[in-house]
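Structure in structure tokens, see below.
Note that one protein chain is taken out, while the other chains of the complex remain in position.
Order of writing sets the labels: A, B and C. Residues in every chain begin at 1.
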Amino acid sequence: MAKESFYSAVLLDHFRHSRNKGELDGADIVRRGHNPRCGDEIEVGLYLQGEKLAQVKFRGRGCSVCMASASMMTEAVTGCSKQEAYHLWEEMRDLFGDGNENDVKHPTNNLQALSVVREYPARQRCVLISWEALRDALRGL
Amino acid sequence: MAKESFYSAVLLDHFRHSRNKGELDGADIVRRGHNPRCGDEIEVGLYLQGEKLAQVKFRGRGCSVCMASASMMTEAVTGCSKQEAYHLWEEMRDLFGDGNENDVKHPTNNLQALSVVREYPARQRCVLISWEALRDALRGL
Amino acid sequence: MSESAFLLLENKIADFPLLQSAQHSCLHYLDNAATTQKPASVISAMADCYQSCYAPIHRGLYPLAAAATALYENSRVKLAGFIGAEKSEQIVFTRSTTEAINMVAWGWARNRLQAGDYIWVTRMEHHSNFLPWQRICKLCNAKLRIIELHEDGTLNLDAATELFSKRTRLIALCHVSNVLGGVNPVGALCEQAAALNIPVLVDAAQSVAHIPIDVGVLDCDFLVFSAHKMYGPTGIGALYAKSARLEEMEPLLLGGGMVDEVSDETRSWSAIPARFEAGSPNLADAVGFAAAVDYLGGIGMRRIEAHVDSLTRRAGAALARIDGLRLIAPMTPTSASIISFDMPGIHPHDIAQVLGECGVAVRAGHHCCQPLMHSLGLSATTRASFGVYNRQDDIDALLAAIDRVRRLFA
Partner (left out) sequence: MSESAFLLLENKIADFPLLQSAQHSCLHYLDNAATTQKPASVISAMADCYQSCYAPIHRGLYPLAAAATALYENSRVKLAGFIGAEKSEQIVFTRSTTEAINMVAWGWARNRLQAGDYIWVTRMEHHSNFLPWQRICKLCNAKLRIIELHEDGTLNLDAATELFSKRTRLIALCHVSNVLGGVNPVGALCEQAAALNIPVLVDAAQSVAHIPIDVGVLDCDFLVFSAHKMYGPTGIGALYAKSARLEEMEPLLLGGGMVDEVSDETRSWSAIPARFEAGSPNLADAVGFAAAVDYLGGIGMRRIEAHVDSLTRRAGAALARIDGLRLIAPMTPTSASIISFDMPGIHPHDIAQVLGECGVAVRAGHHCCQPLMHSLGLSATTRASFGVYNRQDDIDALLAAIDRVRRLFA
């Protein structure tokens, strides 16, 4: 048995009861992220108010990590400025991107449940799909 | 040190004082054998009297095994009928050819000095060059 | 079936250092279709080679080099014997199954393909037996034709109406699918194809460790497999071919050891099989490969087949009884070593991850079979696959872990 279960209560909760999940009608911008290797696919929609992300929603299908990560992402960036959100994306990329190094900051507060995924390189893409959609949406604004 | 020296007195004698070596003028047929991998090259000439090989000569260049084998070959087949000579070639092929088996007859009398070469697959081609020229000459008659 | 009738092989775990180590005492390794564990005899054969008989091959004139060359060529002879090849020269050591197929596609098929010709594969092929043909067909303006499947995962040969047409240059198919696990009727296919002079390539990557193969009986033109899926080392595989096919084949890799004469403008190939083994031979892995063949031979392929088949059937029957679990291919009388399944609503990655936490190693994904996945309407499946060292307790652990998956994600 692994020492620490991959499936923490927080992760499972975000998977079972995903936040901000639903149709993306009326979003200012929608972008898609996907992993062709496993067919997972997430669309992320941003709703702006001035410079701030008033609401961030997603829809799509994927494994528990993919769905939980999307759910956590929407919570983490709602209320952020575009710069703050982009900065969070950069932190996630450094943590879960290819060739990530060990000397990176671990995610703060509500993203911590994803840390365990770093030990499973094969699942890291699952974390990033929604974040990549967020990045593309931010760039597209 | 190897148990049995590769260079027996017989082999060295045939190398240093090769029998039947020289120009092939007036031969009934001349054929060439060569090993492109090491540049060795032997020409064999047959002189017939009726069905018998009255004389067999060679010329060329090569390593000691190649030259000694050619010299021994000329001694072994001189006086033979064409069939007898061809039969000797077949025995040599079985002994020194690729994928030779262990259950073959070892060479008789004056060819015995070559037996040790069987332990060195890399040198087996050296033995066969002159025999292949002999085979081609016999077939060409 | 009683336990005793079922346990055809005594416990083999003691032969496998990784499986008997304390560290992995709770491991239920059911990822054998991806790669198998290695017996001590294979590991030590390679170490012994490096420790007591290591030298360059084919060129050295000193005793150690002659001994190393003999070791290498003996491995070839062993491999030839294992699959019933007539001559050891018919075995080319390759890097893998994948390389072997690329060698045939590029070196043999390409020069024979005309615009409009067909190469046939099946819907269940691994990418390694699909992509090389796709590329070669594109290059030659030929057509890649696909034998589709029946609902039960078997080949729908009736629908492949042009399979035995005059335009077919080659049929390339797996002996056993790495997703569905069924055994394809390669013998019958080879026979029909031979009557029309159509060469057949058999991808034996998934069968060679579990099913006795005799190329003399099978009569295929090409057979390819990898050592690492048959308890041998990584980094080596084999291409068997009929001598006439090898004579027709152009080498994919050029370099040292495969030419007789080289000038600035030209070169002449060496004899077969050296012609297809450019570069310094992979001595140690060839020795390990031969040791794996010895290991299999020591147990006996018929006994292995019965053992693995029996395990697969038991597991299949038990899985089929689980609510919310669907076998991808129904168990057929010709199943072998592999079971794929699906738990609708639960992602295969999550299934495999939870199973992994329970010490049950299985694989989830498309298994390098996207054409098949698309046709099944799935993006991934979960796969359990069996080997000589597996036992009933591995099946029990698999079932218990699936129960946990259901509780976690229900």
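Heads up, the rule we're going with is that a contact is a pair of C-beta atoms (placed from the backbone, for glycine too) under 8 Å apart; a residue touches a chain by one contact, two chains touch by 3 or more.
Small disclaimer: the values here were computed from a predicted structure and weren't measured.
J.: Which of C:9, C:80 or C:101 touches the chain that is not shown?
T.: Only one listed residue reaches the unshown chain, and that is C:101.
J.: Kindly state which of the options C:64, C:159, C:196 or C:217 is in contact with the chain not pictured.
T.: C:64
J.: Based on the whole complex, identify which of C:15, C:73, C:117 or C:285 touches the chain you can't see.
T.: Reading the full complex, the residue touching the unseen chain is C:285.
J.: Residues on chain C that touch the omitted chain in the whole complex?
T.: 17-18, 21, 23-24, 27, 29, 31, 34-35, 37-38, 42-44, 46-47, 50-56, 59-65, 95-99, 101-102, 126-128, 130-132, 134-135, 144, 146, 226, 228, 233-236, 252-257, 259, 261-265, 267, 278-285, 349, 352-353, 355-357, 360-365, 368, 370-371, 374
J.: Write the list of chain A residues that the hidden chain touches.
T.: 2, 36-37, 98-99, 119-123
J.: Take the complete complex as the reference. Which residues in chain B touch the chain that isn't displayed?
T.: For chain B, the residues touching the absent chain are 1-2, 5-7, 12, 37-40, 62-66, 120, 123, 126.
Throughout what follows, only the chains that are shown with their structure count from here on.
J.: Count the C-beta pairs in contact for every pair of chains, then give the pair with the highest total.
T.: A-C
J.: Return the chain whose centre of C-alpha atoms lies at maximal distance from the corresponding centre of chain C.
T.: B
J.: Whole-Å distance, chain A centre to chain C centre, using C-alpha means?
T.: Spacing between the chain centres: roughly 38 Å.
J.: From the C-alpha centre of chain B to that of chain C, how far is it in Å?
T.: 46
J.: Would you please write down the residue numbers of chain A that are in contact with two or more other chains?
T.: As it turns out, chain A has no residue touching two or more other chains.
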